[in-house]
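Heads up, one of the protein chains got dropped from this complex, but the rest are sitting where they should.
Chain IDs A and B follow the sequence of writing; residue 1 opens each chain.
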Amino acid sequence: MAAELGHFALILAFCLTLPQAFFGLMGAHWRRPHWIALANRAVAGQWVFTLFSFACLSYVFYHNDFSVLYVAQNSNSELPTFYRFAAVWGAHEGSLLLWMLVQATWALGVAAFSGNMPQQMTSRVIGVLGVISAGFALFILLTSNPFLRLWPAAPDGRDLNPLLQDPALAIHPPMLYIGYVGFSVPFAFAVAAMLEGKLDSLWARWVRPWATVAWMFLTCGIALGSWWAYYELGWGGWWFWDPVENASFMPWLIGTALIHSLAVTEKRGLFKSWTLLLSITAFSLSLLGTFLVRSGVIESVHAFASDPGRGLFILAFLCVCVGGALGLYAWRAPLFRSNAGFAPVSRESFLLFNNILLVAATVVILIGTTYPMFMDAFGLDKVSVGPPYFEAMFLVPMLPMVFLLAPGMHAAWKKASFESIKKTLGVLLVVALVLALAVSVGAYGWNSVMTIVGLTAAFWVAGASLVDPINRWRNGHSLPASIIGMSVAHFGLALFIIGATTVESYKKETDLSLKPGQTTEHAGFEFTMTKLEDVAGPNYQAVQSEVVITRNGKQVAVVHPQKRVYRVQKNAMTEAGIDAHWHRDLFVAMGEPLGGDAWSLRLQYKPMVRFIWFGAAIMALGGLIAICDRRYRKRVTVDESAAAAAGAKTA
Amino acid sequence: MLKYLLPIGLFTVLAGFLYFGLGRDKQTLPSPLIGKSAPIFELARLDDPSKSFSNSELAGKPYVVNVWGSWCVGCRQEHGALLEIARRGEVPIVGLNYRDDRDQALNWLQQLGDPYVVSAFDDEGRAGIDWGVYGAPETFLIGANGKVLKKHVAPITVEIWEQEFVPLLPQAKAGSP
Partner (left out) sequence: MKQLFLAAILTFFGLQAFAIDTAPAFEDPALQARYERLARELRCLQCRSETIADSNAQLAADLRRQLRELMAAGKSDEEIKTYMTDRYGDYVLYKPPVTGRTLLLWAAPALLVIGGVIVAVIVISRKSKLPDTDPADPGLGAS
């Protein structure tokens, strides 16, 4: 019963996306306030029904209703309750319903928080969001329905993929989706501005918090995925440049460019075309990512569904949304040319380079990810493009960008003079170099020039990002949230770079065989396997070993890696034993039993690896702080703003 | 002015490629061996470990090599087709028993029938690597001149044999491409 109710609710939700789209867009176009009000009601209604539909799906999972095909494919009676809920979005159909729910929630958010913006604009935004929701609803109803029944009902389910039975992986998709879908809001704002034929700095002020929140969630979602892969997959890697990972990273890079470009449009009324294009591209890349993962076009260990039929639908949807928006861009963008300029050395210049280099990096990743497909389409050899390519090529645009970041942060608008700051920056650069040498050569030993370069850049950015807040605080100047947020976010980036550079330069791993009672040495630590025992979990059976780690005779840690076999799907999974510290991880993973109680083990020493995710978290925190800035909560009307800007001096 | 058309232009190109990419078969790898001389293997015979067999013994005549294993579900699926192809007697089929257990493999042939003139026992998979085997079952057609004319990955059917292999038989028999 619940499945049918859920299905029906979804149909109703779809029906409501249509008036949302129609009345939202036409109500603004023909200036009919009644229609606009109807659109707002449609948003609320659509959200309610989507939520109900999602709740029904959760209900059937919770109650182990194996007469629902999707539940039978992704759950099991022995699956712990928490993961029964996570299983709702564990595969293609359910994850799309989650997407729809997140999409509806964002639309509701726009409708609710649009007090400061003209109704004309928000109505169009809601209309565009309605079109997007309609597309997804249709996609689910026509090709990917999670409510299909299975008669006769399965006695039990196929179980959730054991890889997904993990708390981090339970929240990773929702976080990612909030990010992906969140970029539909700037996208909708861009389309709205193009339809209206008006794009000004006030528009940028409205859009900026929305873009920043989406970016924050995407940052967290990607970091969670990376962290999960590290401790769950057993090989200690944190990024594999897998097509699906790239599909999440590309919108992030463009999103980063977007929030910076929005800053220029807000403050100076410049970069309008850039901002417009970036707004469109960020969400387009989200949609492209969805396409890549679900159509079978690209091989990936993450790929959800390899169904060309579904792929065709998404591709068509992609063409309508992205093609439509870019067509609008070709038509309207010339309208938005600004007649103002800036000096060659100025904040605008730096941010121009920022935009360009981030876009270049995104294109590099796009080319690398789709190249195999291009080659195949032309009937040429199949090639593989993997980590060796991406790791090297990604740095080509990114390294210059990181070095431009430290001076860029201190460049003034319109015309920058580095007179007052260049000594400080110079000193910080030298300090950074010294620190880099101390950390690398001093603490770990020489690795390569790139290690020094990477660490120097990171330390320089870290130092530079603290200069402004500290100066302001010391001189009693105002320290608005936006400045703090910017510094925190850049500092977080520096931490990330320190983590990534150090761990990749100095990690040590080894494979060996060990049995209870044996000790081995690795990276300056001694590892002793003390025992091996059987352990039973709720839906798995495991062999657990206890490994004691010592250094110079003193005990450092005791870890308990496991090798699990999940009873239903019968996959073997490794649960690594990790001793985590702020400055290094020790990682022990069990491989295969070698006979006579001996097991093959992989031991890894990972210095500074936690900084990777800690840095990402700090970046997201910076974003959060920035949107708390007072100016987003002030109600600014169009007239007030023009007067203020005309009279005020821009810093 | 033109620069504003660039984004939609690029997108159209991308969309075109994606559309193309949809229909393609992702699983099959093209074989670099086509047109080259078939790798020579010399392995113990499956039925008699004391005797060895090498495909060089078949030089001057076309033959088919079928990579199989008793552990392989697809091989079971295609077995009937192989028996039929063997029955037609156009070309001899040599089996390459890949990464298998000798007893289990012999049992399998006994239960299901043996379409092979002989099966070579490649338990370590070394010959498989030379032939670029990545997923059994795989079927190769070798010409009389020793060159690889065709490779088919996945279970073979009589239709596939008739549509894709049989047309190549004259070329295979002629001995020169």
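Observations on the structure shown:
The rule we apply is simple: a contact is a pair of C-beta atoms (placed from the backbone, for glycine too) under 8 Å apart; a residue touches a chain by one contact, two chains touch by 3 or more.
Model, not experiment: these values are computed from the prediction.
In the complete complex, the residue from A:Gly368, A:Pro407, A:Gly463 or A:Gly577 that touches the missing chain is A:Gly368.
Between the chain not shown and the residues A:Ser201, A:Ser261 or A:Ser487, the one that touches is A:Ser201.
Residue A:Ala343 is the one among A:Ala2, A:Ala153 or A:Ala343 that touches the chain missing from this view.
Only one residue in the set A:Phe8, A:Phe85, A:Trp331 or A:Tyr389 touches the chain that does not appear here, and it is A:Tyr389. In the complete complex, the residue from A:Ala37, A:Leu150 or A:Leu163 that touches the missing chain is A:Leu163. Within subunit B, the residues in touch with the undisplayed chain are 29-33, 99, 124-126, 128-132, 134-135.
Although one chain is not drawn, its touching partners on subunit A can still be listed: residues 161-163, 200-202, 204-205, 233-235, 237, 242, 265-270, 299-301, 338-344, 348-349, 352-353, 356-357, 359-360, 363-364, 367-368, 371, 375, 380-389, 393-394, 396-397, 400, 413-414, 480, 482-483, 510-513, 534, 541, 543, 563, 565, 569-574, 589, 591-594, 600-602, 629-631, 636, 641-642, 644-646, 648-651.
Here, only the chains that are shown with their structure count from here on.
Those residues of subunit B lying in contact with subunit A across their complex are 1, 4-5, 7-8, 11-12, 14-15, 17-24, 26, 29-30.
Of all residues in subunit A, only 273, 277, 280-281, 284, 291, 295-299, 306, 308, 311-312, 315, 318-319, 322-323, 326-327, 329-330, 333-334, 370, 373-374, 376-377, 381-382 touch subunit B in the complex they form.
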